[in-house]
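The complex appears here without one of its protein chains, the remainder shown in place.
Going in written order, the chains are labelled A and B, and every chain counts its residues from 1.
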Amino acid sequence: MDKKYAITRRSFLRNSAITVASIGLSGSIYEFLFSGLAPVTAAKISDVKKFLNACPRNCYDTCSIVSTVADGILTKVEGSTLSSYTRGKLCAKGYSYTRSIYSPDRIKYPMKQKVRGSGNWERISWDEAYTEIAQKILQIKKEYGSTLPICLNKYSGNFDIMHYGIEGMLTSIGNTTRATGTPCWPAGIDAQTFDFGTTYCNDPEDIVNAKYLIIWGANPAWCSVHSMYFVKEAQKRGCKLIVIDPILTQTASQADLYIQIKPSTDGALALGMARYILDNELYDGEWLAKNSKGAEEFFSYLQKNITVEWAAQKTGIPRGVIESMAREYATTKPANIWIGYGMQRHTNGGQNVRAIDALAAITGNIGKSGGGAQYAQLQTWGFAYYAMMQKKPENSGGKSDRLININNFGAEVLNANEPPIKMMWIACRNPISQDPETAVVNKAFEAMDLVVTADMYMNSTVEMSDIVLPVTTTFETPGVNVSYWHYWLSLNEQAITPMYECKNDVTIAMELSAKLNELEQGSCTFPVSGDLEEWVGKEFNDAIYKQFGIQDWTELKKGPIKAKTGLIAWQDGKFKTPSGKYELWSDEAKKFGHFPLPVYTEELQPNDEFPLRCISAHWKLGINSQFQNLDWMAAINNEPCLEMHPIVANKFGIKDKEPVKMYNDIGYIVLPAKITETVSPDIVVVYEAWYKGKKINVNYTVKAIPADMGKKATGSPGMAFHDNFVAIKKV
Amino acid sequence: MGEWPVVLFTVLSQMAAGAFVTLWVLDQRTKKIGTEMGSFASLGIALITAISLAVSTSHLGQPMEAYRALSHIGTSWLSGEILLFGMFFALTVIYWYQWHCGMERKFIGAIGASVALLAVMSSGMIYVLPARPAWNNLGPMFFFLLTAAALGPLLISVLFKIKNVQLGKNLYIFASVVLVVGLTNFLLYLSTIISMGDIGTVTGKNIIMNGVFWPRLLAGWLVPLGIIAYTALQKEWNISRLVVALFILTFIGELLGRSMFYETVTALTVFGF
Partner (left out) sequence: MKKAFVVKSDRCVGCHACEMACKNEYQLEATIRWRKVYQLPENEFGVPSRHFASLACNHCENPACLAACPAKAYTKREDGIVIHHTERCIGCKMCMMACPYKVPVFNEKIKKVEKCHMCADKQDRGEKPACVAGCPMEALEIVDLDDTNLANMRSFLPGFPDIAITKPTTRFITPNLGIQVRGNNNG
């Protein structure tokens, strides 16, 4: 080859290699210098506002929220730092609110399906919806001579005070049928009503002052996480935490002492402890003499019928543990007990709560800071209920509202006679998802002429309705909220305009009233117009103003406000019982068919055919049928599971994550197993929730077994959700 | 095969690299390759390299910004790989040009062959990550080099066959040695990671249980070896009629194997998840 060429080629080649590398390098250098490693500047937002909101869910914590709205869009929510209970933090559900509002699944406009359950929805206008509903109401009134065939099932989907306007709406059309009572907590409420006169707990922020705290059948780690902070704070200050639960929950994992009790035997444990306290003279005789009625009878009962041996055998807890716990509880001052709602969802739930209340009474732990028997309070709920208080129209027909048991809804709807029930209005409730005996509830729906549901998402109740009316979230409408646990009052401001065609339930009531009166003057007394913020203002009364130390409700626009009085329950010793004292012996209880003392009522036992007890506890990513359907929640967990102990799994040959069929005589579900030693071997656990697109509902297997109490304070007995006996088998 | 862009990129680029080395070695040792043949083969190599690079960008979330992948040479093996394959591509073009014009090509060939080897090794090093225990060894690099060593010569045979040029039996002996080494390496690798415990065992099980495990073994190693063995027994080294089948089988085997490589790997777990 020519040397000249060789040199040229070599240099050409060298230069090429350098060029290639240089291009790459300078490209990256160029990028490095000119292509932003600079901080990203905030997008141009012109208009940022903050609003006060409140979480209206059926939750202890009822958080005070601060919403950030930019250019009319809710961009984030935070806990309010102005509430010493919310302390600037929300829970997983609260933080997911933006996704709830802007979820693509939200129902946007009124819809109707010609065939219930077909899924063939067609859009209708609000006017068309109101017309059809009003016409049906009037037709029923004509045919039956009253509006009693119209039934309202409304509960805790939204606990904003103004939402009691829904009840008001039904009142304003005449006498109607009402699903009465509550699935949640009535047995315990009755128990506390018999013992104290009403349910009344200390300010939960007072928990930090306890030196001994028993959390009995409650899981605040998931269900009242703001309280869990105070529990931890108490521990920091030297409080010993005992958690009693058949499940080793997240709360139980924080305990100094965890006691795994046989479900539904809590009363036996309390009575066993009481017997020990009696025998060792650790009770507060002075307090009892001054404040109680029936101590002598109670002690006599203990001596004749209760032994620690028996309690140990009943509860599965070693005798020594019961005795040492009794001693510690009685001698540590102050000692506090948190009675959970889960604990009373048994056939003997009410009696069990009475027995636990009695423990607090005999040790003089009532009416004291850091002490007490905490269950709930309705002290802060003394509103005017302006929206609820409507008059019945002149030509109402019937004598009064007909009350049916909300906890046996399906059967009672079907059994209703003279007149039968022909129309349902469902709001703030999801009975097909949440009620026991789903099949019966479905049958009840099928028997209706018209079912109207006001809701946000296409859940199982909406699927079985004729008309669905889309409602607003708490951020799209004004309101006011309090809690049944803490003592804060929160105003809820309208942060954004209602999405799509959604309306507040009170607006719906007003517009329906207009339509009814248009078709038949005087058929509905509900106001036909009004400003929602004014409605909120009208919920306030002097009692509330006094309790919270404000002159006008507009002061709440500065932030949530705490009650000024009554923060320690029964501090003045003035019980609301007939005798004015704490009633260990309650004649009132006798009136309702219970033994007047807090005796032990035998728990329901499983049988050979269905040997396992299924506890359908509350879930961390949802509250009843809300939140878990959101994609943010599904990204964390999108599958329900059946928790079981390895012994149970081995017995049935089930491996972790394998599908299992859980069944009894009324229904079944199939779901993957989760093998864990954190549940006791006599139970299986399913967390109740609505998973979007999944037809798994533990309530298929739950029978409408009533709890022992609830009728006195709430109108119907409670639900023994956790007395569900099942069998399992490998699929 | 959700990872098809990287599967194609790695297999094609390694094939081109191996083919380049093969062509250069044959050219230097036999001096018997005609200009037209060499030009055709080197063009094929350049085109395949170009296709592989183009395909690789569709693996990116932002294909149009692929040039930024050169920003971290010296630290990121991926930057190094892109640089080296970029250089390799340029060299394949120059090499073809030299063949085409009948110019001296010993040095470009040598540089190109070295860059090809480095590029393939760099590709392998990308995957040597502590976060993926089954890859955290010389495995990836060996797999990639063996791909180059198996597919390179076979590609050259096919290209030569197209131009009706015959090759001697040494090429096929080399190819069968590579296939035997490849199969042995794979089996040794499998047993090593399975005995690692934990993640390694999981990955190993994933591989064996994978749907394409047996097809990969058959197409990529067993059947080609069978064909070559049959030919050897017949002492019939003029197997140009079987060359295409050999190539296609091995190529499919490599694609399947590469796709398994990406699919079966398991990362370290965080608290068991």
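We adopt the following convention: a residue touches a chain if its C-beta (ideal position, glycine included) is under 8 Å from a C-beta of that chain, and two chains touch if they have at least 3 such contacts.
Small disclaimer: the values here were computed from a predicted structure and weren't measured.
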item	value
Left-out chain, listing which of the shown chains it touches	A, B
Contact residue for the chain not shown (choose from A:L248, A:L403 or A:I550)	A:L248
Per the touch definition above, residue among B:I82, B:L117, B:A219 or B:L249 touching the missing chain	B:I82
Touch with the omitted chain, as defined above, among A:H645, A:K703 or A:H722	A:H645
Chain not shown, touching residues in subunit A	28, 31-32, 35-37, 39-40, 75-79, 87-99, 221-222, 225-226, 228-229, 232, 241, 248-262, 315-318, 321, 620-621, 631-632, 634-636, 645, 647, 676-678, 680-682
Footprint left on subunit B by the chain that the document does not show	59-62, 65-66, 68-72, 75-79, 82, 126-127, 129-132, 267-273
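The working rule: only the chains that are shown with their structure count from here on.
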item	value
Inter-chain centre distance, subunit A versus subunit B - centres from mean C-alpha coordinates, in Å	61
